[in-house]
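Every protein chain of the complex appears in place save one, which is left out.
Moving on to chain A:
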C-alpha cells in the first residue's frame, strides 16, 4: 500500500502517541459527500480500513450482514430518513459496537443526547487529524471491558479502571482535550477550533456536576 511510507513518518514524528493498531475497520456514515471524502482520506492516513456509507440504512445493512467485522462506527448526527441517533440506538441494541458521533455543531443538548444514547465520543466537524489518531482507543477500551466482564467483575467498575484509555470517564476526556490543545497550532485562525474546545469543556463541567 502506498501509505506505508507515511505511516512510518507519522510514527517517527509523533513518538509521544501510543502505537496504534493497523487495520482498524471503521464504518463512517455521512450524507455529506465532501466530509465523507475527507474523512476517508484521513482514516486511510492512519492505516484504518474505512468503509463509507452515505446513509444510515445502508450502514445498518452492512453491520447486520456481518461480511465485514467492523471495529468502530463514526456517524454524522443529522442525516435524512434515519439520523445518527437512531443508528446509534440500533447498533447499541443489536451489537456491541463503539459509535462516535459527528456533527456540525457542539450543541450541549445534542452532545448529551449522544452520550445518553451510548455514544463513546462526539466530534465536531471538521474532523482533525488528532481526533482520529486516538479513536482506536475506543475499540481497545471496549475489548478490555469485554475481557474484564468475562472474568466476572461488575461492569460498572470498567469505566473507572482504565485511565490510559479514552473510556467515557471525565478524567480521560480532560486528558484528551489537553493533548488536543497542545497539539493544535496555537496560531490557527480557525475560530471554530476555540469554539469547539470551549464547547467541549463546557459539556465536561456540565456532566461532572451530576
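Throughout what follows, a contact is a pair of C-beta atoms (placed from the backbone, for glycine too) under 8 Å apart; a residue touches a chain by one contact, two chains touch by 3 or more; residues count from 1.
The working rule: contacts and distances are computed from a predicted model.
Undergrad: UniProt protein name for the omitted subunit, picking from "Nuclear transport factor 2", "V-type proton ATPase subunit E", "Vacuolar protein sorting-associated protein 35" or "Histidine-containing phosphotransfer protein"?
TA: Listed in its UniProt record, the absent chain's protein name reads "Histidine-containing phosphotransfer protein".
Undergrad: Which of these touches the unseen chain: A:47, A:90, A:104 or A:148?
TA: Within the whole complex, the residue contacting the unshown chain is A:104.
Undergrad: If you put the missing chain back, which residues of chain A would it touch?
TA: That gives, for chain A, the contact residues 1-3, 6, 31-35, 37-39, 41-42, 44-45, 76, 78, 104-105, 125-126, 128-129, 185, 188-193.
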